[in-house]
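With one protein chain removed, the remaining protein chains of the complex are shown where they sit.
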Amino acid sequence: MEDTGTVVAFWIFAAITVGAAIGVAAVRNLIHSVALLIVTFAGLAGLYITLSADFIAVVQVLIYIGAIAILIIFAIVLTPRAGRHNQESFMLLPALALAALVAGTMIFVAFDTNWGAQRSEGFEGTATAIGDLLLDRYALPFEIASVLLLSAIVGAILLVRPEGPEEEAE
Amino acid sequence: MPILLRGEWYDLRDLANPVRELIDGLGLVSEVDYVLWSLIASLAILTWLVLSVLAFIWIERRVVARMQNRKGPNRVGPAGLLQPVADALKLLLKEAITTRGADRLLFWLGPVIIFIPTIVVFAVVPFGESMVLADLNVGVLFMIAVAGIMTPAVFLAGWSSNNKYAMLAAMRTIAMLISYEIIQVLALLAAVIFIGSMNLQTIVSWQDEYNTWLIFIMPLALVAYLVAGAVEINRSPMDISEAESELAAGYHTEYGGIKFGFFYQAEYLAGFAIAASATTLFFGGWTLWGLEEWIPGWLIFLGKLYAVFFVYIWSRGTLPRLRIDQLMTFAWKFMLPLMILNVLLVAAEVVIWEETGASRNVALPAIGAVNAALAAVLVIGWARFLGHGSGRGRGYSATLTREVGKIYYTGAEAS
Partner (left out) sequence: MTIKSEPFVVNVGPQHPSTHGVFRLRLTLDGEKIIDADMVMGYLHRSMEKLAEERTYTQNIPFTDRTDYVASMTGNLAYVMAVEKLMGIEVPERAQFLRTIMAELQRIASHSMALGIFANDCGAWQTPVMHMFRDREKILDLFEMACGARLTLNYMRIGGVSRDIPDEWIPQAQKLMEDLPKRFAEYEDLLLHNEIIVARARGVGVLTPEQAMAHSVSGPMLRGSGVAWDVRKADPYAAYDKIDFDIAVGTNGDVYDRFVVRLAEMRQSLHIIEQALEVMPGGPVHERLGTATVQPGGQSIAPLAFRPPVGEAYARIESPRGELGYYIVSDGGPSPFRFHIRAPSFINLTPLKLMAIGATVADAIVILGSVDFVVGEVDR
């Protein structure tokens, strides 16, 4: 991260990401919150690019903006009593505790890791390397994640299936 | 084959090189040079896009009019050529109306957000040998990812309008876009596996080097991609999201004036983006079996792009619309299994080709023939399996009778 361009880009994206993330928690309107969440995701994708992780950046956009955000939108719109507002919640304290835990872990990792200076000579295709690693060295975790997702899908379908043998879901 | 065309600034075979030459000649710092070059290239792409959209508004209206025994716009300018300009002016001058109870910020942002991805996609499109703004290694993925931004934008536009039609249509659109995004990704995945690169420029030169187009190797993937593309740009038979006869104008019902113009234009741009990626991936991009030595590559590219886009105009002029549940069934029960099979098939072929080490003159025709045959078998077989007839079988004519008062109802179809 030596050249000026990357540094400038980093700070811009960092500001966008953090600012939008604060907004997500602060705004009252849930849909606005989701819109800001999308901005956060986009900012994160930008940060990945400054790290020369082109594949991760694009996947971030594809999965998070194109899918996760939509999932959240569906969850909000389809929940009958969500009230469409960022309400006070009894989950405030547990959520804070969880957030503190995550933040603590990340700070620990950040200080613990040896951030060896990476050279920055433009992009090198990372897709192939990631593919190789996923299907070779990390094949087992990859498969475990797949099985987990599959069971989640099956579970979700089972949960929303209309009861009674005759009724078929539209 | 690649001949570097640098050095001859008047060589129109590649429009980018003379510009690059000129900027290099200024002797600027490399950063400034880079920014200047990007700006000029972006501006060129934008200009082309705007002109193409204007031209195609006219072409579409004339072509569809021709299909419908009408004349189409023929009053403004010679042969109605200035009609799109007049339309654009009208949209610009119209009052900007915001619905009562609309979410003003998001209502205003909707058309802007939807407009961005449709333009940004063209950054990675290789118009010619060196005519690509950003030669990304993950170009294919970039195109899909950026097009995916449209999905939340559609929702924001529909939701912020505070209109039931818009909301209903937005939800439909999202459900549809997500379903067909998967088809799209799987279709392109097959192509990427076969070529072994996600760089669009590499994909084009691969097709040039192996003297073939991917359409001949994986026709099924192309068809799936174009169908998914029709969903993305709301063309019949997939124009559910703005089903005019059902939900007024769909998620942008409440938009008027230039905000509506943005949606309208974004739709065309998305169409061009689909056509551009189909051209690059399946039709050999800017190459034409050596003819690119004589004809400018960008002309070849544009010709192919417009030809692909014409298919969408054609379908709009001829096909009725599917119902939303039929469309979803088509995506999940018909296209998805076929696409997964297609990916597996292509992957297997790549491995077999590598293992046997067959020469390309043997391997490519063989793979193409196998894939075409399998595509036909799979499509017909799977359709039959799902209970669809041969297309003509399910239609029937009325019964003719003279016995007044007799009841012929059988209720075979009653569900």
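A few comments on the model shown:
Chains: A and B, in written order; residue numbering restarts at 1 for each.
Rule of thumb we're sticking to: contacts are C-beta pairs under 8 Å (C-beta built on N, C-alpha and C of every residue); 3 or more make two chains touch, one makes a residue touch a chain.
Note that the structure is a prediction, hence the values are computed from the model and not measured.
Within the whole complex, the absent chain has one touching residue among B:I45, B:I295 or B:L319, and that is B:L319. When the whole complex is considered, the residue among B:F56, B:F142 or B:Y165 that touches the unshown chain is B:Y165. Contact residues of chain B toward the unshown chain are 64, 67-70, 164-165, 168, 172, 236-237, 239-240, 243-248, 316-326, 388, 391-392, 394-415.
To be clear about the criterion, only the chains that are shown with their structure count from here on.
Residues 31, 103, 105-106, 109, 136-138, 141-142, 144-146, 148-149, 151-152, 155-156, 159-160, 171, 174, 178, 181, 198-199, 325 of chain B touch chain A in their complex. Against chain B, the residues of chain A that register as touching in their complex are 5, 29, 31-32, 34-35, 38, 54-55, 58-59, 61-62, 65-67, 69-70, 73-74, 77, 123-127, 170.
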